[in-house]
Structures are given as structure tokens and as C-alpha cells.
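As you look at this complex, bear in mind that one protein chain is not there, while each of the others sits in place.
Every chain is named by a letter (A, B and C) in the order it is written, and numbering of its residues begins at 1.
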């Protein structure tokens, strides 16, 4: 990974050093199959968008999640919360910022912000845990 | 609605009387298209299950959500949180209990418990708000 | 499997004997997350319903698809077609009839009919092929 080593504030606090960017923003266009009968992006979709945000943050750090799974390293969501302020509608382009805010040897916490043209639509927070192919907790590999 | 009038503890606390059962349990079988590459029910699906739980609780109280929408009464999720303890897998039958725990004139809070054979897989909590066809807040109709 | 041995007309034609019922009907209620902004069941969902129809037909024959996958036996869809006549809407109950119409040593053809209150909403046809964990074609196990 060519990105300079960085240490996030909370990562420092938790004593685990991490490399590469701790924040990433992606743009998504709301798909027709993602909206409900009100024409709004279904609220469950935000968790799917957050997942894409984590995958792209990982990619920005030089790691493909698909490769991790092939190596038997999985991440499962153990906790999630979302606050919805305004709806997103079909075909709108929205920006999702994903930020790693805390890390222990087995868990990572992320925070999310979804915006449309600068206006915040939703915020969220998740905790993911590293598990092996058998679903049992394992230490997050150093490469991540 | 033939069900006897009931008042939940929190409904009482909030001063809004409600009729009919305040809790309902439904059984769901995990579908193939709902599991991910790990073979686990995708975590975003729990929010979709919770939605089904709310719809069925409403039906148990004699109200069809589809009818409400036709009348211009919608509910949007303004807050959601889920704690995941154990995965649910393809084709497993799981029980979802949905409970109304608090109600104001425009919002309802529900709590959820997902179990498989008595073992708790996940718990959750949502707040929904009543809105009109234009997306603006409105008072929850007395019939609900 | 306690069901009496049966041989379907096309199975006979293809020379492969099969056991148990060759047709099954299930009832489904259209979910909120399955409808689109028009309030119609999204057309892609019919393929997901057909899949559920195949799984339940298999179950009616005494076989759980989840068990097959654990044994390294998978089925992939190699061809699908659907004719849509009338929309299904949120919360409507619909009946799906799944019928095995042809079988070779590696492939099975099914036909589908989706009805609401006796009126046909859609018809479809799929061909599935048996593959191993590596995705390569394999003979359909005798137990199915």
C-alpha cells in the first residue's frame, strides 16, 4: 500500500495502529428497484449503502474485501443504527461518507453520513466484527 | 375492530390510548435471495422483517397498511437500531415478535426480537412517524 | 420419501423417472419492499418467487434444497422467461403453481403460473442445471 501510514484519533485511543485513509466518500445513484411505493429509497437500503461504503474505504486502503473472503476473513455486522432525516428519491445522486472511528483487535466502528447536494439525508453507525469461515471471532489481520 | 380496548404501559405513559393488541409474533422462513455469500440472512433484511412485523401487528389490530396508504396516510422510519447476536441461515424458520412500546400523536416506537427455536438472534428498535402524501408530518389517525 | 413413485409425462418422454409430486402451489403475500414506485410487484421479483416455488416443490418431494447445497449439489438457472399480464400489488395474496415439465440427466425445466383470485397475472418457464461446488455440470442425484 503506497498511502502514507496514518493513525486515526480513535485508533490511537484504542492502541491499534492503522494504515491508509480512515474516511472515504462515494457517489451513488438511487436505483428504481431500491425505492418503495412512496418513491423513497427504502430505509433498509441505507444499511446496504453503508456496506458499500465500508468496501470502498477498504479498497482506498489497498484491500479488496473479495480477496479477504477468499482468505477466510469475514466481517459481520454486530450492531447498526440509522437516523433518517429526509428521503432520497429515485435517480437522485447521493454522497456517502464512511469514516472509521474506533478499532479494537476484533471490531471496527464506522460512522456514515448520506448527503444530497450538501443536505444531510441520514446518519448512521455500525460495529463490525472479524470472524473466520466458521463464524468464530478472529483478530483483524494486520494488512487491514 | 372487535378486539377489546387495551392500553399499553408506555401508551398510558404518553397519554395516548390505543386499541387492540400491542404485540404480535410472526414466523418467517429465510429465503434464498435474502442470504449473502456467507449463507447468512443479510443484516439489512432484518429491517425489512421488522417492517413486516409492524404491518402484521397493524393487521392484528384490524388495519391494513395498504388501505392507509390509499387514504393518504403513510409511515416513515425516522430511526432504527439493531443488535445482531447470531446469524440466521437459508431456509431456517424464525420468529419475529413486534411490540409497540411508546406512542405520541405523530410517532410510534416498536421493539423487536428475532428468535430461532427460542434462541435470540437479534433485537431491534425503530421509531416511525406518520406523514401525508406530501411527506409532511400528520397526526396518527384515531382508527390506528 | 413416502410419496408413491410417479412419472410425469415429460419425464417419461425424456426417459428419466422421478418420484413424488411434479406440481405444487404456494401462496405468497406481496411484501412492501418488493413493490416499486408504481406500487407493483417488481418484475424481477417473479424470478425470486419462481425460485421459492422450485424449493417448495422439492420439499413436497421430501428434499430440502439447503441439505443439497451442504452436500455440494447446486442448481443454477440457465434460462428464464416470463410473460407479465397484470400487475400484483402490495399486500395482495397470490398463488404460484410450479410444475416440472421436462428432465434430462443434468437439467430440469419448470413452468409457472401466478394467479390472484383465479386470474392469471404471469406465466413463466425456467431451465435449471445441476452443478457441483466448482460450478461444473454434474448428474442430478437419484434422490431428487
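Definition applied: contacts are C-beta pairs under 8 Å (C-beta built on N, C-alpha and C of every residue); 3 or more make two chains touch, one makes a residue touch a chain.
The shown structure was predicted, so the numbers you read here are calculated from the model rather than taken from an experiment.
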Task: Residue in contact with the excluded chain [from C:76, C:120 or C:139] - done: C:76
- [ ] List the residues of chain A that touch the chain left out of this view.
- [x] 31-33, 48, 51-52, 55, 64-66, 69, 89-91
Task: chain C residues touching the omitted chain (full complex) - done: 37-38, 40, 42-45, 47-48, 51, 69, 74, 76-85, 87, 135
- [ ] For the chain that got dropped from the picture, name the residues of chain B it touches.
- [x] 32-33, 35-39, 42, 44, 90
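Here, only the chains that are shown with their structure count from here on.
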Task: Chain-chain pair with the highest tally of contacting C-beta pairs - done: A-B
Task: Chain centre separation in whole Å, for chain B relative to chain A (CA means) - done: 26
Task: For chain B paired with chain C, centre-to-centre distance based on mean C-alpha positions, whole Å - done: 30
Open item on the list: Centroid from C-alpha atoms only, then distance chain A to chain C, rounded to Å. What do you get?
Closed with: 36
TODO: Give me the residues of chain C that touch two or more other chains.
DONE: 32-33, 90
